[in-house]
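Attaching a single structure in structure tokens format; questions to follow.
Other chains of the complex are left out, but the ones given are in their true place.
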């Protein structure tokens, strides 16, 4: 089991996700500085949350042009599982690995709180054991948008990974924290080996966090 | 050489920021506001005299980094 | 001041514009043996102003207790340091950014956070939590909405980006802040005890290195504009507001911590207020050495910056270090990796002078001691005013049928309502060690990789301080102490931020003196020393001072995280018990101010012996695992505290206690009280522990259901209460 966490200037959930992976799998992930150009053989590449390049210009835009991203894209195309969380999701979108765009939250303010998500796709390496789960979000730009054709495409192709919901799995405007189209909280690429999601599973990964629902996603890839 | 770049959201993309601004303006008493859209205005100082190459470069910058073509359009102007 | 016959070349008005008194100027001339040039005048002005010299407050601050078994570093360094066992230390401090936040709330608050973070990581600590203490004017004052939303998004904007969780704080609204809001920011960091960095420069000939952002004309002392030298193109030279760059600060933080792992840094000091001036002088003075700086080497953002501007710029995200010369290249590589400026701008000398060169011309030469040791210190006149008299209220004055309505009105008020609208804009979970999030008493943050944690809370009641500064000073300290105890921790030490009006007015100075006396008595009694702090005076508009506001930030240690308590009720059938006596003190209470719109009746008094006994009892009971949840009784009294426990736990309660003065019992703000949720099995043990310690402990109700039911009075649904609770602050943002 070998995993890698990419570190950009301004990443700030890199350590958190590494700790979660270590606790869950027993293996210490390797941290990869963005200026490097290649990643060793890997079973999981994580693009962590934070404010790469300060979120200046557009979240994820500058990080997506970092040297390491060529190899991340290449590995993703070869089928290596790639997980982007929060700013990592934004980076994967900007690098073209995932469809759509993440715009400013409809409230126009940063939101940090627990939300619930339910899996729509239940076959990918990330979501195969997923259920309704509670975990935090913490972002300013998580308002997912795609054009109507693209939406149809990702729907038809079962690429919607998670939707914001309530305890009973109901998906509606009251359970939508940021204005995302179709309450989308996470999406997959066509091949289903790349997942981008706004919620932070690494912040709901041990008892001290008050909730362990986030472990499921890591367990299903790592074990 | 000073270039100006305008980045705007595509027509059919919702602009949450613009609508909030429009509402705030209305509540300040500007009742004749029909619509507000917010974009970016970027000024780039380039060390070159050649407008042609500058123009080409600036367009490339927009495509590669400054604009997100999924949701945004851009326009380049050179003084 | 003496009446001078101005006999100097320097224009009298120039001296005044630099905020220096004429006899202070005489002192400068005497010390230098000549008149200062403009750059030197600027340096003196910065060093001798209240902010850097503490000239009005020093005498009194020395009276605070600052030592204790766990104190590793008390006041005097960038931040205080306390021992939290196992070779770990906690490093923390609070600082004000009041005036800039009033001018530009987003940037003012953001750069306030940036500044206090640097104070903490300069000492070698990784910041692990931010807190704040905020005061705004009346909720419906035309400026409040703009200031509140700007300050909150500024604090979030900076903290979220740099990736340090903002885990707590406090906020009040009062007309005394209409024209002068308070923004106090606190940072807590963790370091290894044997890896703390200090500011004293050492090693003659060692390089003085500038790192971080470039220097621009940010926040230069207003006096620049006035001085004759800048008449031509003065538009260009206008000082500008500081803009925070949290991204650069994040890089600076990582680069500094990376370099601190090597044995390269001899001394380090952040550039805060008065930038290069205060940082270089601080280093030289602490190390009893001189510094020679070549200003033309300073990385500049703007063109043609003068020596004066370079020395007084308050550009953010910069640091000054003295390095071991053999490590210079290694250090340079680290900063290069993080895309930061790194420039050797000078060296340590044995002259004990600050010598500034620019393009080979000497711009200033000042003996360090006259800047620091000889700085003016005043024992200002003060008048201690009589505290507001304590008023006795009678049951007949209140209608008990209104009691639950009154409760509803109170918890809807911005002073008592939920602060969720604020903390949801802060990332309070990044670093994944937040164990108790905002919304409980103290926040708890785990020490990374261990099973211990730090509890922290900021508090102050300016209304208490106004009506009785001595009791108010005690209260601010004790309130953090209680919050920390209620979260399951041992309170260890505090930092403070003393926000007051103009100290040249004897009544204001009297408030300051009395608040300090109250704080000192509480700290001594509770073995809870002051390890760092900050003073912000002259908070006035149109001659009206703000209410005295000694904001306190307390820190405690939890050895075993399984002892953490929150205020949420946990289980049907448990007993709710009160610790401490209620004596119907309604004076200056939230009830009187919100329901009766009055501010009268006297500040409640604190008996520090009772306080200590009750607190120790709660700590013992928690450590003996007898307690399910805990909450201190604060503003609003018992019923507000009970409501908070119910709303947070989504559980109701049946209150059985009988009283012939319900308003008095339920809304009084008598001190030294806590509410404890105890399972029936543990009740006897608790009662016995209380008896043995001479602590008043009494069961008042049983947890369960979805309502607050009070015998002979009525019911209130928790869900309805919650709706009211959540409107208060949010409403302001929608005004």
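So that you can tell them apart, the chains are marked A, B and C in the order they are listed, and the count of residues begins at 1 in each.
Rule of thumb we're sticking to: a contact is a pair of C-beta atoms (placed from the backbone, for glycine too) under 8 Å apart; a residue touches a chain by one contact, two chains touch by 3 or more.
Because the structure is predicted, anything quoted here is derived from the model rather than measured.
Only one copy of each distinct protein chain is drawn here, but the full complex in this file has the composition A x1, B x2, C x1.
Throughout what follows, only the chains that are shown with their structure count from here on.
When the partners of subunit A are compared with those of subunit C, no chain appears in both lists. If you average the CA atoms of subunit A and of subunit C, the two centres end up 36 Å from each other. Averaged Cα coordinates give subunit B a centre that lies 41 Å from the centre of subunit C. Shared interface positions of subunit A, i.e. residues touching 2 or more other chains, are not present. With touch defined as above, subunit C holds no residue shared between interfaces to two or more other chains.
On subunit B, the positions that touch subunit A within their shared complex are 12-14, 16-17, 20, 64-66, 68, 70-71. Listed in rising order, the residues of subunit A touching subunit B in the complex are 57-58, 61-62, 65, 94, 100-101, 103-106, 108, 143, 145-147, 179. Partner subunit C is touched in their complex by these residues of subunit A: 9-10, 12-13, 15-16, 19-20, 49-51, 53-56, 109-113, 136, 138, 140, 200, 202-203, 205, 208-210.
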